[in-house]
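Of the protein chains in this complex, one is absent; all others appear in place.
Right after this comes chain A.
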């Protein structure tokens, strides 16, 4: 669980408590709660509470349960990410999902064949740079790829950075989908019974069976 200080500039009397289940309720704001709850966070404002009895019980509760402070900007960001997650309903089977992302990577690759011998030119093109300070030496020699950097991230940043895409709603899927022949690109109304790929005419069907059909044995 993340323990975070409330940054300067926020109203110290407005608190969020970890007892709220974020996945069920979007947001809940307490402004100096009238009824004392055992999980009010924040050490600075303890003195503002009314009775010393409440104060001690609060402090005890705080020590035992490890109360967490969230700050407001984080919470609002989390609420947007939960909004996204709620809309992401599984409209596809796992297999389709995996196929699609594999296909995406295949198309999104710039070089068709990997060149293992690609060495970053050490001398550069105009100047030889190996770094002036300790930091830059480290950066220029690091050879880390994106995966390494992602491994170093905490869950919250991952939730922010990798939750930016929209997902298809259940109701709208396939409603407006365009169906094209996989051979010639014309509008196609028929599907291959074996593999489900579309074709538009007999000629394309034959071509499809000869070349592209993955489960054709005739």
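Heads up, the rule we're going with is that a residue touches a chain if its C-beta (ideal position, glycine included) is under 8 Å from a C-beta of that chain, and two chains touch if they have at least 3 such contacts; residues count from 1.
In the analysis below, contacts and distances are computed from a predicted model.
Undergrad: Which name from "ATPase, V0 complex, subunit E1/e2", "Methyltransferase type 11 domain-containing protein", "Actin-like protein ARP6" or "Eukaryotic translation initiation factor 3 subunit F" does UniProt give the chain that's left off?
TA: Per the UniProt record, the undisplayed chain of the complex is "Actin-like protein ARP6".
Undergrad: If the hidden chain were put back, which residues of chain A would touch it?
TA: Spelled out for chain A, the touching residues are 73, 76-77, 80, 83, 92, 96-97, 99-101, 103-104, 106-113, 115, 117-118, 120-121, 124-127, 129, 131-133, 135-136, 139-146, 149-150, 152-153, 157, 160-161, 164-168, 172, 176-178, 180, 184-187.
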